[in-house]
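Of the protein chains in this complex, all but one are displayed in their positions.
Letters are used for the chains, namely A and B, taken in the order the chains are written, and counting of residues starts over at 1 for each.
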Amino acid sequence: MFNNQEIKSDDIISLTNTLRWELGIDFHDKIIESIYADASKIAKQSIQIEDAKNSTILDQKIDNIITSKWFGFPIMFLLLAIVFWITVAGANIPSSWLAAILLDTIHPFLKNIASQIGMPWWLDGVLIDGAYMAFAWVVSVMLPPMAIFFPLFTLLEDLGYLPRVAFNMDSLFRKAGAHGKQALTMSMGFGCNAAGVVATRVIDSPRERLIAIITNNFSLCNGRWPTQILIATIFIGGLVPSHWAGLVSAGAVVSIAVLGIVFSLLVSWGLSKSILRGQASTFSLELPPYRPPRILQTLYTSLIDRTILVLWRAIAFTIPAGIIIWLVANIYIGELSLAEYFIDWANPFAFYFGLNGVILLAYIIAIPANEIVIPTILMLTVINSGLTGIGEGAGVMFELDSVADTKRILTAGGWTLLTAINLMLFSLLHNPCSTTLYTIYKETKSIKWTAISALLPLTIGFIVCFFVTQLWLLFSS
Amino acid sequence: MVLLLRPITALLIGTIFLMLLAWLLWPRKGLISFWSKRSQNMKRKLQEDALKFIFDCEYKHKSCGLHSISGNMNLSTNKAAKIITQLQSIGLIVMKEDEIRLTDAGRSDALKIIRIHRLWEKYLADETAIGNVEWHHGADSKEHLMSLKEVDILAANMGNPVFDPHGDPIPTNKGELPTYQVQSSLSSLKEGDIARITHIEDEPSIIYAQLVALDLYPGMEVYIMDVTDEKIQFAANGKECILNVLFASNITVEKLSKIEPTQKKYQTLSSLNVGDKAQVIGISPKCRGQERIRLMDLGIVPGTEISAVLKSAFGDPTAYKIMGATIAIRKKQADNIYIKSRQNRNEQTARLRELSSVS
Partner (left out) sequence: MSKQRGCENCQAYRKEQLIRLGIEIDQYDYVIALAGNPNTGKSTVFNNLTGLRQHTGNWPGKTVTRAEGGYSYAGKQYKLVDLPGTYSLLSTSKEEEVARDFILFGQPDVTVIVADATRLERNLNLVLQILEITDKAVLCLNLMDEAERNHIKINDRALSKALGIPVVTAVARQKKGMDVLINTIENVATGKYVCKPHRIKSFSPKLDHAVALLVEKLSRKFKNIPNLNWVALRLLEGDQHIIEAVRTEELGQLSENLKSV
């Protein structure tokens, strides 16, 4: 016991420092080397590799095809196209079922009950037309594509194919200062940006991960495809003879998506050269052996981990937004509703960007999900232009089955081809939805990066729309 | 839609606005970063720099006078004298005859600044992607801004490093430093000597930039090939360099008692063809921080067998088989990994045949 007192812990620490100076700079490496040396000795005693040549021959053959110059990219595009096609084609049916149940059956049913129990009109409006409607909309539009897209993607991941895609694409992404795995988080973003942001966890280098998170929003997500398709069909498809219309409008939508990829790469490059220049960066990409995927397990986990997680967050944000949407359309100050006040106030400013007050208001109040932007725009346009006989009343979002009717509403709201093009651009280049923003905050734990992720695309969006509009006006006058 | 401004005017305003924005925000050259650089307290900075210099003289048992300060800090003698009077009046230094000495307070202040400076350099080198020419400058502006507490946390997170990236010891938070040992510089070596670089002086920055351009780092093994009065020719980790003697004197080395260099010519992993095998000799000291840890975690340590198995569609990255796993790394990283290639069995037998046919 007495002996203990002789040695002070501070002495031990200062001895440590002296020893460390004597050891020099590379002793850490030496430790690891000695451990590996022992590991190798033990491994030699206990591992036998029979016929090393034969061992990975199948994997090698598959790899040689998948990463070859000629087959690599066609295979990749083909597989991704199949995944998207299955998603789009497959989601339609359950989506219309859900819409039929949630929007067309339960909504009137709830309204009915509300009127029977004598609920005051404003409470009925806030709860059923606002909150419930937004919830129903998000579930019916968001759930089916995600429930199809994520399992398919996860299957490719489990199989071991996705790391090979990253391997092939790295060359391109390296030039943009990013990581090859960003190709995957980007593709995931085409399904849902929030899920794409979560998926950036596989990028193990801090700088490249931040780049992938901030630029994920440039992937045109599931919630924005319908907007693009609708507007392109009405305004761009309408420019050409009807037998070309489908092709031309599809081309317009695809160009927007490609423009998104171009922006994603450009912004990645810019970020890696400016604000993220100093962040640490490493690269290593393990190509795991191909494994037969476990279908049921995959279905279950991708549903729980990705679909439900994202859907839950989206619902949590949409319900309050639904209430706000209803309120701005129904709270009146004097003659005009809050919505009309804002629209009138914002119009002169919005026109410089080729947009209008309705669009700006819709993007502000429909921030929880891009899915509800178009219904909100339609509802606001109807209120603002004083159309009657269309829609479900103030504050109730709606969509029309007929494209021609939708066109009528929008033209009555003063929309032109220029407005349509700018809406398509702005739909690609604006702040991420609040679900994604919340996810970004969760992943980065930083308000700074969340703010940058929101403001950067928004600024780019306004700049692009401004120049497109002004140049258009310059050349058309 | 009625717009007040005509498109051409709007376009003009828009463009000017964008240019203004760029001018404000441009990284490192924009107005905002310019202001933030300007706002540092110039007077305090000069004092602290002088203090650091005086400490360095004392540490290296060199005498330190007014002229060496003004010369080293690039100041006029008048200005240097003013700073010295200031330092004297706050009791950080005393003059003994013609020599400047630090008081205890001055020494502890100097140690504090040096600790922050070197730790910050270490941080920039290991935890960020900032290039080595900027380390010194970055640390120079940081050393006047950080508190000791902040720097202790920084040190703890980095595993309390004891050397900065140039090979200088970092003072502990109690102000301990190892006693200075006179070490030989590269310029003092003879032909055929083998040594390891222990330190590269980062001032003046012009010389340092030159040494960085040659890819010289502490930890490298040098083999002296030829020495003349003006120039010294040597191989550093297998790469041949020629340096002016003045420049070479900024590199400190530790002589190794080897007769043969570990490797005459270092081959890098990036030169390995697909299908070929090799053995890892080491990772260049140029590769540091997380990057180095990652590579070592993957099993890239001396003695490991490695073979190139697959090139990606564009040719970079390349996948290597390391300890049973297939791992892709980029060419730039593979450039920093040294290997000893193993001759293919075919080549070997071919050579044997050649030999037998000769005899």
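Quick note on the criterion: a residue touches a chain if its C-beta (ideal position, glycine included) is under 8 Å from a C-beta of that chain, and two chains touch if they have at least 3 such contacts.
Values in this document were obtained by computation on a predicted structure and should not be read as measured data.
*Asks:* For the unseen chain, which displayed partners does it touch in the full complex?
*Replies:* Answer for the hidden chain's contacts among shown chains: A, B.
*Asks:* Please pick, from A:158, A:208, A:340 or A:371, the residue that touches the omitted chain in the full complex.
*Replies:* A:158
*Asks:* Which listed residue, B:7, B:161 or B:317, touches the chain dropped from view?
*Replies:* B:161
*Asks:* Using the document's definition of touch, tell me which of A:304, A:331, A:403 or A:471 contacts the absent chain.
*Replies:* Candidates A:304, A:331, A:403 or A:471; residue touching the omitted chain: A:304.
*Asks:* Of the residues listed, B:98, B:191, B:240 or B:297, which one is in contact with the missing chain?
*Replies:* Only one of B:98, B:191, B:240 or B:297 touches the chain omitted from view, namely B:297.
*Asks:* What residue numbers in chain B mark contact with the hidden partner chain?
*Replies:* Its contact residues with the unshown chain are 156-162, 290, 293, 296-299, 322-325.
*Asks:* Against the chain that's been left off, what residues of chain A make contact? List them.
*Replies:* On the chain A side, contact with the omitted chain comes from 3-4, 6-7, 9-13, 15-16, 19-20, 22-23, 27-28, 30-32, 34-36, 38-40, 42-43, 45-52, 54-56, 154, 157-160, 162-163, 201-202, 204, 286, 288-289, 291, 294, 300-302, 304-305.
In this text, only the chains that are shown with their structure count from here on.
*Asks:* Which bits of chain A are touching chain B when the two form their complex?
*Replies:* Residue positions touching the partner: 14, 17-18, 20-22, 24-26, 29, 32-33, 36-37, 40, 60, 63-64, 67-69, 72-73, 167-168, 170-172, 174, 180, 205, 207, 273-275, 277-289, 348, 351-352, 414, 463, 466-467, 470-471, 473-474, 477.
*Asks:* Which of the residues in chain B come into contact with chain A in the complex?
*Replies:* Going through chain B, the ones touching chain A are 1-5, 7-8, 10-11, 14, 18, 27, 124, 127-130, 162-163, 167, 169, 172, 174, 176, 178, 198, 218-219, 283, 285, 289-291, 294-296, 298-299, 301-304, 309-317, 319, 325-330, 333.
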